[in-house]
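Missing here is one protein chain; the remaining ones are kept as they sit in the complex.
So, subunit A:
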């Protein structure tokens, strides 16, 4: 089965978009290295969906409950594609990977693991991550792995909206009131130490990028900076003067939050191993 996305991203629009079930049904089994890369990306999306899902019923405005729920669903959708595809390497389902891997077996970056904080911190995390994902998926649509290319094509259109949402709020909070300016600036400060790791390369990424399958993260940094800086400046904010936190290059040093996130997410599934829902 082909996902036929190489010629046009719009073929992966809602309605005829690929589903996780398509990936399971397809003959496209991920090689183990590609599967690990799919988990890098899928775990980021899953943890972010988990974080954003908590906002639903708690947002500053009802319209924002709807918007954050939308973004959370998009991220969860990406996670489902990517983990389904990753699982094909080892005969595992998306749920086996999401619910039955332990903390040290996840690959999520520390940025998405950061606490929601106030709305300013959540928007800061969204702005950084959506900008990164936009640059990433813009390039991953050309992956020689047709499943990853198809997922990226679908995700790209969604992430454009996430970026717009985050940018619009960054402007409003940064250039709103004194209090909102202070909170948004603080939000950027809390999240900025975890920017560098988004662009960290490792041997797996270098190898997959050489073969045209993965996007080498370090090659995204310049376009990330060029895209995010004008938004932050227009919002009358500043890029925080804070050192990047070392470690956290998906090699096993993760944030303290991860254990809590997974503890909550996995609790019910693990009470009933093997059950269907």
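Structural remarks
Heads up, the rule we're going with is that contacts are C-beta pairs under 8 Å (C-beta built on N, C-alpha and C of every residue); 3 or more make two chains touch, one makes a residue touch a chain; residues count from 1.
Methods note: contacts and distances are computed from a predicted model.
Considering only "Xanthine dehydrogenase family protein subunit M", "Sarcosine oxidase subunit gamma", "Amino acid ABC transporter permease" or "Ring-1,2-phenylacetyl-CoA epoxidase subunit PaaA", the record for the omitted chain gives "Ring-1,2-phenylacetyl-CoA epoxidase subunit PaaA", by its UniProt protein name.
Among A:39, A:79, A:166 or A:198, only A:79 touches the chain left out of the display.
Only one of the listed residues, A:35, A:48 or A:98, touches the absent chain: A:98.
Listed by residue number, the positions of subunit A touching the unshown chain are 46, 49-50, 53-54, 56-66, 69-70, 72-73, 76-77, 79-80, 83, 94-95, 98-99, 118-119, 171-173, 175-177, 179-180, 183, 264-265, 267-269, 272, 275-277.
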